[in-house]
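Sharing a structure here in structure tokens format.
Only one protein chain is missing; all other protein chains are in place.
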Amino acid sequence: MESFKPQSEIYEARVRKSFTKQNMMATIGTSLAEVRPGFCEIRKPFSDCLSQQHGFFHGGALASILDFAGGYAAYTLFVETDTVPTVEFKLNLLAPADGQLVIVQGEVVRLGRTLTVTRGEAIVVKGRIKKTCAMMQQTMMRISGRAEFTE
Amino acid sequence: MESFKPQSEIYEARVRKSFTKQNMMATIGTSLAEVRPGFCEIRKPFSDCLSQQHGFFHGGALASILDFAGGYAAYTLFVETDTVPTVEFKLNLLAPADGQLVIVQGEVVRLGRTLTVTRGEAIVVKGRIKKTCAMMQQTMMRISGRAEFTE
Amino acid sequence: MESFKPQSEIYEARVRKSFTKQNMMATIGTSLAEVRPGFCEIRKPFSDCLSQQHGFFHGGALASILDFAGGYAAYTLFVETDTVPTVEFKLNLLAPADGQLVIVQGEVVRLGRTLTVTRGEAIVVKGRIKKTCAMMQQTMMRISGRAEFTE
Partner (left out) sequence: MESFKPQSEIYEARVRKSFTKQNMMATIGTSLAEVRPGFCEIRKPFSDCLSQQHGFFHGGALASILDFAGGYAAYTLFVETDTVPTVEFKLNLLAPADGQLVIVQGEVVRLGRTLTVTRGEAIVVKGRIKKTCAMMQQTMMRISGRAEFTE
């Protein structure tokens, strides 16, 4: 993985502040773990409210968290006035997300002026065993100097 | 679109019963609208708990609902003992989901013995205006005679 | 499908001229059939040089043609000085491409200032039977006033 330099020293504080405004992430009970330049990790303990019919984490919930993890990985490299809407993502579900905790990591693969591409992985933890249960490839857009979500 | 025949007369009851067990869909406040062979529509009124930072429906929430809509579209054509895990999906976010209601539709494009491919669309309604805000392409797997989520 | 208006009256001539410069399309033996605002159809008769091991059209060749069809569908709506690189696409192979001819259609789903989203379909023709064998979802970028392929 390439090593990236943030444009601002307070990139982590900025990401953490933005994360607290994400009602969706609060609703589903996630927390922001690690934030580094071009990288973001979100954690989510298992809870009944997001389970699917077999009692596992639901794939759609994983999709949401992966989307956020990739977006914040990109946002670490932007300036405060940039907006970072998701253009698209693609998700493969590799195994049932059966465990006590899901660790979701997003990392920037290519940083562009307009488009940034990230890769994401969801790892389910059951006792001592870790298993990759989902894999994402995502495109983010950077919109400078506007505070709107629009392409 | 091809026209599909359900294998069971009670396909709709079966889909509706399964939907009530989806905690994730209850958590985010969706309801199952239309169910036809190879087609499923889910509706979700706007609520603060799922909004992203600009007050729109969050893309990740749309992803979850689209994933369900495609999955249930496929499930209308299966038998009760079939399990239908998502293999993968790809989502394009086309416009901000700014409105009072999101209508999410999934339809089967190709029905296969093992793999079924669906297409999904999310339409945001703001006053009298409807706008497609997300588009999905999805692969579902059919697992016969087992009640597990596993590939 | 939305109806689109081209920005130039000579959009078709422009698309046809550009197509003749695509060595890849000549190499694999395609021809440009229909061009309409927001729509493009490319045809390819079967030939041994592109077959895969079972004698069908190869999926990768379909991917190439679908990518072009979506790109030219977008290009019908742009001006001559715009460049239209592919950002990404996702392809589902639905059935073996077994036949004498493949008809590949691309259409614009959403036209944006920066990003345009298209949908594509490949239909294989065997005798009198037509069958959808591949389905694509694609994102194109518009770069104004530069003649480079770069994001």
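Labels for the chains are A, B and C, by order of writing; each one numbers its residues from 1.
The rule is simple: a residue touches a chain if its C-beta (ideal position, glycine included) is under 8 Å from a C-beta of that chain, and two chains touch if they have at least 3 such contacts.
Since this is a predicted model, take the numbers as computed values, not measurements.
Residue-wise, the contact with the chain that is not shown comes from C:61, picked out of C:15, C:35 or C:61. Annotation: of B:28, B:87 or B:136, B:87 touches the absent chain (contact as defined above). Contact with the omitted chain, checked across A:64, A:86, A:105 or A:139, is made by A:139. Think of the hidden chain as still there; on subunit B it touches residues 87-88, 90, 112-115, 139, 141, 151.
The missing chain lies against subunit C, touching residues 18, 21-24, 26-28, 48-54, 56, 58-61, 63-65, 67-68, 85-96, 147-151.
Touch with the hidden chain on the side of subunit A covers residues 90, 92, 94-95, 109-110, 117, 119, 132, 135, 137, 139.
Following the convention adopted for this analysis, only the chains that are shown with their structure count from here on.
In a homomeric contact, the two copies may use the same or different surfaces; for subunit B and subunit C, over half of the interface residue numbers are shared, pointing to the same surface. Mean C-alpha position of subunit A lies 22 Å from that of subunit B. With centres taken as mean Cα positions, subunit C sits 32 Å from subunit A.
The centroid of the Cα atoms in subunit B and the matching centroid in subunit C are 28 Å apart.
Shared contact sites, meaning residues of subunit C that touch two or more other chains, fall at 90, 139.
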